[in-house]
Structure formats: C-alpha cells, structure tokens
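All protein chains of the complex are present and in place, except for one that has been dropped.
And now, chain A:
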Amino acid sequence: MKALILVGGFGTRLRPLTLSVPKPLVDFGNKPMILHQIEALKEVGVTEVVLAINYQPEVMLNFLKDFENKLDIKITCSQETEPLGTAGPLALAREKLIDGSGDPFFVLNSDVISEYPFAQLIKFHKSHGGEATIMVTKVDEPSKYGVVVMEEGTGKVERFVEKPKIFVGNKINAGIYLLNPSILDRIQLKPTSIEKEVFPKIADERKLYAMVLPGFWMDIGQPRDYITGLRLYLDSLRKKASVKLASGPHILGNVLIHESAVIGEGCLIGPDVSIGPGCVVEAGVRLSRCTVMRGVRIKKHACISSSIIGWHSTVGQWARVENMTILGEDVHVCDEIYSNGGVVLPHKEIKSSILKPEIVM
C-alpha cells in the first residue's frame, strides 16, 4: 500500500523552530513529527510513503534516507513548483500512488497527531465499499472548522459545512483519509481543495464515508496546540502502559525522558514533559508542561512551564521561563532571567527579562 503525506510549505506558524529545520522534522515526543506517522503507516503494511512538499527538499531528503534504512520503507518526495492546495498534490504524485493493484492509499495531513488507527480504517473502508473514507474527530467548538455531517449508523457523509453558524454537528475533518485510486480521476493538476471541491462531489454521489477517530487528535502546527498535543500524546502512552514513560520520586504525571538525558538531584519533572537526547537537567530544576529538545542544558534551580526549549539552548540558573515561551535553536537565557511568553529566534542571548509576551529577533 502507498501513502501521501501533505507536508506543504514553510511551517511559518511553528517559527522560530521552523527557522532551523523543516516542520516535519521538528521533534515531537522525542521523535521527528513525521516519523510518528511513517512508523504507524509501516505497521499497517504501507511500503512507500510520498511526501508532498514545496520547500527545502535537500534537508528533508538527507533525513529521509536515514529513516528509509532504519524502517525499511521507501520514502520519496513530490515537489510542488507552485502551491497546489490540499488535492492538487495527489494529482502531482499520481504515478507514485497508482501501482496497478487497485489498493486504496492513505493521505495524511502532516501536522496531525493521533493514535493512527489505520488497521481499523482499512477494515471500515473495505466494509462499506465506497470510494473514500475520511476520519473525523469530535471537537467542542465545531464552528471554528469544517463540519462533516454524516449518517449515524453507516457513517455515510451527507455534506460538508464550512464554519457553520448554527449547530449542524460536532465532527470535523481530522486530516486522515483512505482513498481509492479512482479518486485521482477527479483531481486535476492545479490548486484544488480536497475539502471544498473533491469530497463534496463524492459525498453527493453517496460514495464518501466518515469514521470517528478513536483516541486523541491534535493539529500541532502551532506552539499552543503543540503543547496541548504533547499532553494528549503522553496520556495515550500512559493508557497503553508504555515503558517509555519515566517513573520515580522526582516524576509527576506523564513524562518522557530520552535515555541519554541526565537529570540532577532534587528535580521535580512533570506533568506532560518531554526531554530529548543529550539534555542535561541540573539539580533543583522544576519542569512542567514543556518540551526540551535535543542537547539542551537547564541549569540549577531553574523553573520552566508551558514552553518549548529549542535544540542546544541553555536556560540559566534560577531562570523562570513560562507562559508559551518558545526558544529557537541555540538560545541562551542568562542566570536569573524571567521570560513570560518570549518568542526568541535562533542564536540569541537573553540578558534581560521579558516581562510580557514579545518576539525577540
């Protein structure tokens, strides 16, 4: 089976992290974002993943060679020369997605994290015999999104309503699809929206079905949702009684610590923290609801919450970093500094406190 992951563009909402690496390679739970998806696809028998990108293919390709070998799965890039929207890339990758077997192929939005219940998706798709299956997820505020109105028992999609003003349903498009190759005949090689142009037509023909996504779902394309997403992801690891989660007297709630990270005495870590490879957390540090990327050093007595600390940065002694502070790569927060929501671009030194949210270039 094949899969297409819509990687798209520049990941500007995840700046400053995406100033250092392309968005699919930004680490989430100590693994590049896209690796979570590729691993789940491999598990269900996908042999080739095509990445639809329009930016930095060289950086991506180097990493991908690495994954290809480790995971024994073929990974190729399909590069857009102009933005093709959410359906156009499928037409661009047509040759790669059709292998003559007639098998359906997956299409994923690269920003989405979830349990990826692909086996269940395949089963449901085969059982209803329609042309396309989309996964939907329940949300509290459906009018922020495109709502999918579907038949309760069969899951047959009746219609899509974009940002509905009155309540029509609470299920939205989760960005995970399983599509028959015939769908490619509906898509031309031009900027096209799959939600607005392609799916509504298939729904009219009663050939589009929706499956409610079991487990958690999050679009982690921006920092606030990234942090919420980490909480959901770690929670799901807890539910599976994963051995990856850390335990001990200094651990509170769900915490992921890479085996090469070093944690000092007297720390209190958690809930909802991930600490990457090679990190050094010195004595007396408090970390909660944050991501600490590869190679970071957190000095003694520092306190970090609700923030993302970028690769190879340092946080000084007694520093307090909180409230959606995002440090890019190689940022050094001096001792005793306070950062309240500072968003700091790579290669900076923070020598004076940031009292209210601001961008430091």
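Throughout what follows, a contact is a pair of C-beta atoms (placed from the backbone, for glycine too) under 8 Å apart; a residue touches a chain by one contact, two chains touch by 3 or more; residues count from 1.
One rule holds for everything that comes next: contacts and distances are computed from a predicted model.
**Q** Looking at what's absent rather than what's present, what does UniProt name the missing chain, "SPAG6 protein", "Thioredoxin, mitochondrial", "Large ribosomal subunit protein uL24m" or "Mannose-1-phosphate guanyltransferase"?
**A** The record for the missing subunit names the protein "Mannose-1-phosphate guanyltransferase".
**Q** Given that one chain is not shown, which residue among A:M33, A:I73, A:M150 or A:L345 touches it?
**A** Touching the chain that is not displayed is residue A:L345.
**Q** Using the touch definition from the top, which of A:T12, A:T76 or A:S260 touches the missing chain?
**A** Within the whole complex, the residue contacting the unshown chain is A:T12.
**Q** In the full complex, which bits of chain A touch the chain not displayed? Write them out.
**A** Chain A touches the chain not shown through residues 9-10, 12, 15-16, 19, 343, 345, 347-348, 359, 361.
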